[in-house]
Structure formats: C-alpha cells, structure tokens
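Complex shown without one protein chain; remaining protein chains in place.
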Amino acid sequence: MDGSQLLQLVASGLVTGSIYALVALGFTVIFKSTDAINFAQGEWVMAGGMIGAFLHASFGLAPLLLLPVCAAAVALIGLVSERLAIHPLKAPTPMLLTLITIAVAITTRAAITLVLGKAPAGLPSFSGSENVAVFGATLPPQALWVFGITLLVMIGTHYFFQRSLLGRAMRAAAADREAAGLVGINVSRMAMWSFVIAAAIGAVAGLIITPLTLTSVNAGLMLGFKGFSAAMLGGLGNLHGALLGGLVLGLLESLSAGLLSSQFKDAVAFVVLLVVLFLRPAGLLGRASTERA
Amino acid sequence: MNAAAPGEALLEARGLTRMFAGLAAVQELSFGVAPGAIKAVIGPNGAGKTTLLNLLSGFIEPSAGEIRFGGARIDAIPAHARVGRGMARTFQNLQVFGRMTALENVMVGRHVRSRAGYFAGLLSTPASRRETEAARAAALAALARVGLERRAHTEATDLSFGELKLLELARALASEPRLLLLDEPAAGLALAETDRMAGVIREINARGVTVVLVEHNMRLVMSISHDILVLNFGRRIAEGSPEAVQAEPAVIEAYLGRDDDA
Partner (left out) sequence: MAEPDPSRGARRSYAALGAVWALLLLFPLAAPNNFVLNLGISWFISLALAGSLNLLMGYAGQISLSHAAFYGLGAYASGVLSAKFGVSPWLGLCAAIALTAAAAFLIGWPSLKLRGHYLAMATLGFNVIMSVMFVELRGLTGGPNGLVGVPSLSLFGWEIGADIRFYLFAWVVVGLMMLLILNLLHSRMGRALRALSTSELAAKANGIDVHAVKLGVFVLSAVMAGIAGFLYVHLNNFASPENFDFVASVMLLVVVALGGTGTYWGPFLGALLHVVLPEALRAFSDFEILVYGISLVLVLLFFPAGLSGAVARLGRLVGRGGGR
C-alpha cells in the first residue's frame, strides 16, 4: 500500500462520510426537538434520490435545479408525516415516537415504491465526467459536489440555528420545552419544523450521492442506519458531532475495507463505534456522564 | 449484625467533603449520630443537606473524608450494598414504583432480606415461594406501621401525595434498617399530614430505629428531633439540642433570621 492509495481511501471515505454526516444531521435535528430516533430519515434520503432521478429522466430537469425541487418535495413528505402521524399523539414518549417513525418509514417506502417503482435509478454527475486529481487522489467530479454541498448545508444549518428567529426558537424549545412554552414558543410547531428541515436535508443527501452510487427504494435502510450510527458516534443532538461522526464513520469504513478486509469493514467500523460508546457514552463531542447509569 | 459499642456513634462522618465543579457542597464535615437518636439536618437552601444525605446513602462519592456505620468504614461500599447493612433512605421527590401496587412496592423493600435469584425465581422453587410469602407478610406489616394497610392492593399511581410519602417510608422500613435516612419527609404535606408523619417517625424511632432527617419544616424538626445539625454553605455552623440550636446566634443569622416563614 503506497501513499497515493492511502490518499485514495481517505478521499473516498470522506465522500461517504459526508453523506453519513448529512443523514446524521437530519437525525440530530429531530432528536433535539423530540428526543426520538427518526427511522424515516433514511427513507427521506432515498426519496430525494428517487424523486430526483425520476424528474431528471421524465422532464430533463438539470441536476442542480433538482436540489431545491427535491428538497421541497421531501420536506413536504416530512411535513405531512409529522402532521398525520406524530402531531395527533396525545401522550408522546420518545419510545412511542420512535416506533411511529418506524411505521412512517415503512409507509413512505411503500408509497415511493408504488409511485416510482423498484428499479434502481441514477443521475448524471452535476458537472463533467472527467476525474479530477486532488492532493494526489483521483476523484470523480461529483465527489467535489458532495464535499461542497455538504459544507454548505452544514454552514447553513449552523447559521439557521444560531441566527434566524425560527432556528433560535427551535433551539430554545429543544433546550427547555416548558420554559419555551412559557415565553410563547409553540413547541409542537417547532417539532413540525424539525421534521421539515430534516426531510429537506435528507433529500439533499440522497440527491448528491445518487450520481455516484445509483439509488433504489431499498437504499434508505442502510443509509439511515449508518447516519444514525454517525450521529451516535459524534454525540446525538450535537450538530458538529453529526459532521465529525459522519466523517469518522466514513473514514473507518473506507480504511478498514482498504487496509484490513472489505468483507469485515462494517464489523470493524462497529467495533470501533462500540468502543467509543463504552468509553465516551455521549459520543465524541457529547458531554460525558449524561446518560450513564 | 455487629451492634455499635455503647456510647459509640452508629453513624459517624469525619472530614467529609464533596466538591462539585470546584465548589464544595459539603466541606470538612464531622459529626456523629448516636444509636436510637432522631437527628435533624437543617440549613438554608443550598446548604448541602441533600448532598450530605446522598453521601451517607452512597448515591454520590465523597471527594474526601470517611463515613463509618456501626464502626465499619462504608464510604467505598456502593449504595445498594449499604441497604443490606441496615441503612435505608427515602427521597425528597418521590421515587415509587409506578406500575406496581403499594404492597408490591413494599415487597421490593424486602429485597435485601431475601435471597432467591434468577434460577430460583424461574423454577419457582419452594424456597423462592416461601420467601415471597414471607415478604408479603412483612410488607403488609410495614404498611400497617405507617397506616396504609387498607391501600395495599392499590396501584402506587392511584395513591395521594401524602400516602406516597408514607409508602416510601414503609418500603424503607421493610428492609429492617438500623438507620433510616429521610429526605424532607414533610415536604409538600398539609398540616395534619405533617403531624401524622411526625407520629409515624416517632413510633418507628421508639422501636429502636435511628433516624436522620433532612428537613425544612421547623414544626416537624423541633417536635421530633433529639439533636440538630445546622449546615450553611456545606459547613457545620451549629450542633446540639433543639433548644440550644435555636438560641445559637449563628443559626439565627444564617437561617432562622432570613427564612422566618419556614
């Protein structure tokens, strides 16, 4: 194994890691406002890719134009899901919410299958098809789009929660529901927005990865599960943790596949994840001792 | 059980200190509790009373100092193991087992006085069944001691606040403690209920159980305590009989003077 091969592994790990980070970000946004693990997150990622591929194939929409369209379409799915399946709940507990999102995930996948079919779908790269050399690694141009858009979404989300009125209200509601309610923040409305935002982020992740990997209705399960793991690794409920967790998980997989064994890459990645969890129960960036017995 | 030698304290703290993020919640605290006594720990909010109770019962670890119980050091023994040695506690904010009846709650209190493990339980061995029957009888007796025998088969969630306080007390009693640590037994109780609680504590004490209570309610403290420890900012500012403590200028200044509504 020489240096350039190692670089290649790192680069491809960062590409996958970026996607994991975006999925983890979606988990984080909903976790912060509801304490629930949203099992539908992966399906939203799949929905973004599938809807994008469909719109491109049927109407020839340019991939870049697809970004806002798909984000809006999937955000709508998130909105409808929250209003119909989550909002009516009289006594929501994190466990019950989590179970409902499993049901929502099954429903979403079935609906997408009915409308768009089971066949794998792809998208052309957002620009060009010639591989580019970056620091000695050779990358498809789409990889650069993945990096760029992930970075933009991360920065955008950060500023949204730090600066915008809605974002700050959501943070307040997440920090202390009762107090937020007392100062006039509609806490249930904030939960709704978290579903909308998480769905939109999921759609973007699904769209930008599709040119690299293709997508199908079954793709959401694995992406959702990896994203959840990344969120836990970074520290559930922590935006920066989502980015770090995603990148670390992506690198772990890529390096263990390249250096150790491609068959056992998932096992290696998850052994590391368990060790982190046992040593730092609240994740890499989480505050320790919060959930320790 | 090795009883403490006559004149020796049942519970003793020496140089007990607990730091939270650099601040001392309890600092260099030394005191003793005589066998058979009712000792109250009072002090303004934030004086370190609950921290002290958590240290004594093993729910938090001391940063320095030692705790002796019946002559033996216990500060390295985990909370659950202290119960078997004869130390039981209640909680300020109720900690009852919601989906269990009052009787079942108190039967859990018999945990340390019975032995059946997983295998005995799975196979329902005669010993395990005998234990359950014995636990049921003892739990009913403990409920009777606090006057809750008529509520034995009521789900804990259906009991009133005052009844839940008594239920916690009965559960603690079921473990046959030598020392009972009570965290604000009168908090949230109405006047009549407070008097009932005082009567129950006095009666428990009369049967030989040593009591340490952390309490804000001066009516309860002054009526039942033999001995009072006053804390402020984690330090002892006075200790002695109710009369002596009430006369202490430092106490009046730090506590009674400011908190006269108590």
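Lettered A and B in written order, each chain numbered from 1.
Definition applied: a residue touches a chain if its C-beta (ideal position, glycine included) is under 8 Å from a C-beta of that chain, and two chains touch if they have at least 3 such contacts.
What you are looking at is a predicted structure, and each value in this text was computed from that prediction instead of being measured.
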| item | value |
| --- | --- |
| Contacting the left-out chain in the complete assembly, out of A:L64, A:I102 or A:L152 | A:I102 |
| Given B:I38, B:V83, B:V146 or B:L189, the one touching the chain that is not displayed | B:V83 |
| Where the unshown chain meets chain B, residue by residue | 57, 59, 78-81, 83-84, 88-91, 95-100, 103-105, 107-112, 114-118, 120-124, 128, 131-132, 135-136, 152-153, 171-172, 175 |
| Hidden partner interface residues of chain A, rising order | 31, 37, 39, 84-85, 88-89, 91, 94-96, 99-100, 102-111, 113-114, 118, 221, 225, 228-229, 232, 236, 263-264, 266-267, 270-271, 273-274, 277-278, 281-282, 291-293 |
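Everything that follows uses one rule, which is that only the chains that are shown with their structure count from here on.
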| item | value |
| --- | --- |
| Where chain A and chain B are represented by their mean Cα positions, the distance between them in whole Å | 49 |
